[in-house]
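In this view, the complex is presented without one of its protein chains, the others remaining in place.
Each chain carries a letter (A, B and C) given by its place in the written order, and its residues are counted from 1.
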């Protein structure tokens, strides 16, 4: 247990050194309020924000004035759904289409919106986590105002056919929101090519600081503000800006843009090595998510006859950090709603572990992980009363 | 222009060195997601958040579970108003009482809530910015669900009789929200003694980082969530926590608690010196706000016959940063709604400058500021076409 | 999150495994809930001479099973039936609130094994007269 292996990069990532360096002065000398345009200290802060905004806009093929900063991917998701829903209040448009495998930031917001008369259709996904475009088309109603579908899933890594979905939304004149929190930096995003009207992002998933999110809003989109108050973000999102965090977000995106191809290639190789390693060394495992249309850093398996938390605890003892289900719900007793939506039975879903890699990981780390998992699963299975799929399916 | 004098501490403050030091490791080594409780890195982040929460709770005489972290004072204000309003939707309670001098985070939120059938009464204030308790009582209706009144005003520094207001709210069974963004650290706050049910705070006003806010919610208060999603903040405020920012907020409050009496005393002396200096050296000035019931660091004067932005620009050239009206609306052409509410005519309101002091300020800085203002006002008045109060009142 | 005792029992579970020719076997929980406990008892002269467990479940489920087997080993069946989930929690030095159900499961697994023994041997164990294994199924708290 010499080296610590952090394999939970979908939960959050280490803040990159370059990012911290860039942020530093905005804690120290350059602490001005960006709303204070009449003295230099304020103007410097404002310039820093605008620089970050441009970095994001360029990366997404968007315009600067279409980029807004929020406090988290969660806030962006809330803004997209509530902002569009409330802008359409009492206008005969009260229907949202989303999927069963969205993040809770989407699902719980949709549930909440029921009290305002908003109805939501939750699309099914197949075994690999993909939605069915025909089902999407069939679920569109005259009242549909918004389609909200995640670019890539945080648990199983499945990447949806966003461009095709965007075309369907566009044809029907329906706004299209994409939760790209996990996709940013790992999948090519072009808001125009992909017909995206609204998009959520989060800095801490790509080596940026925690507590800062991003939102793309296509110009001309009818959407209410979510946080009301001062004139920040061109009057669209109030609250004194976390300047240092925005600077960090900008830097993280700059790095992501610079390293994009390399990053994807390197991680895909590691990911495939881990998938093969587990498949070949541990019996009775099920790969969750799509075999190829998946995030380059996501490996999610179910290990039959054992339970996930025990695996995680044993991994932790070996210095490996991973996750069962999504970070936000660990500590919950429910099996992941995503895994259940792909058709896993509860018992199998309970025994699922997600490894999400980063550029810090080397090939020998992958092999160590496989070896460790092999031992852990064997140990736990030896004391499991479940021995086969029949046992697993009881109840 | 050797030394820079930052006298805009109501807009934002320099992040204290101790605060930066405390935050550092949560960027670097301790980057875990606090929701990841099954490995140490995650638990460390969680512990750090809970430590900060306890610091805030102790300082306010609240319980830890009554403290929540948000992204800004603005978000807290939004949460309080929208959360209570939406929790009462279609329940016959649709009335809010607030004042004409609240921050835009309150005023614009109330305006927005009109579309949901919420009505707001905006209380007047007197020349010194104080509300009238009788007017408050008279404006209470059977439908009133919330009284939202700021502890201290950000522009003119006036401190309201919060305890008395709290008593009135309590007697009538109405929730009481206090925007304490400017009061925190400068006025004694005891949520129980002052009968406060909900309270907004912001770290960057007291030497903490930008982009992190606080919210007190008395246990048992019926309020909807504002940001929906994961289970953070005991399921009340979703979104991955800005751990480093929360840690910084906690530290800033710890320092504020430790230095409270000293801080208030030191700043009050400086404040009074600046007020006297301006009064005695510059003719035709009007002190805005209350002569004694005011924040220990706030000095706001109107300088007749001249306009505020020109003053600020000339101050900036002398190395002094100050503000005309509130930071959030500088850049706007409107005279401050707060100054107009105290009965100033538009022309005089246009010529108002707010100095807000910090502990970095020394007596000679105060004297330098007075001297500088004397020269600036004389220069601008020499080229002003307005020579007397009659000119000022035209139109 | 877990106490040192919980972690110790999780890391080095006592009496883990199955048992041939057990005198009583009890199983509670189900995979849907994410917890199954199976207890095997070897009983002689009403004394629990040996005990084994198999558990599918989280860390605290395994630790609860492990400590429960220690609590009853060498005890008479009359003493064993008195072991409550509280005793399990205490012996573990505490459990997080969301994990207390694991201790309940452990208590029930023991009772279920004792019941099985009582059924097979036609004995009456005080405290188990009205015990019905089905009642025992705690519902998933989902």
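Criterion: contacts are C-beta pairs under 8 Å (C-beta built on N, C-alpha and C of every residue); 3 or more make two chains touch, one makes a residue touch a chain.
Keep in mind it's a predicted model, so treat the numbers as computed, not measured.
The chain not shown here is in contact, across the full complex, with A, B. From the options B:126, B:164, B:334 or B:360, the residue with contact to the unseen chain in the full assembly is B:334.
Checked against the full complex, the one of B:138, B:269 or B:317 touching the unshown chain is B:317. Among B:41, B:56 or B:306, only B:306 touches the chain left out of the display. Touch with the chain that is not drawn comes from one residue among B:18, B:40, B:58 or B:345, which is B:345. The chain not shown here touches chain B at positions 305-310, 313, 317, 331-335, 345-347, 350, 382-386, 391-395. The set of chain A residues touching the chain not shown comprises 37-38, 43.
The rule is simple: only the chains that are shown with their structure count from here on.
The most distant chain from chain A, with centres taken as the mean of CA atoms, is C.
In this view the innermost chain, defined by its CA centroid being closest to the centroid of all protein CA atoms, is A.
The centroid of the Cα atoms in chain B and the matching centroid in chain C are 57 Å apart.
For this pair, chain A with chain B, the centres built from the Cα atoms lie 34 Å apart.
Of all residues in chain A, those touching 2 or more other chains are 309, 313, 331-332, listed in ascending order.
Counting only residues that touch two or more partner chains, chain C has none.
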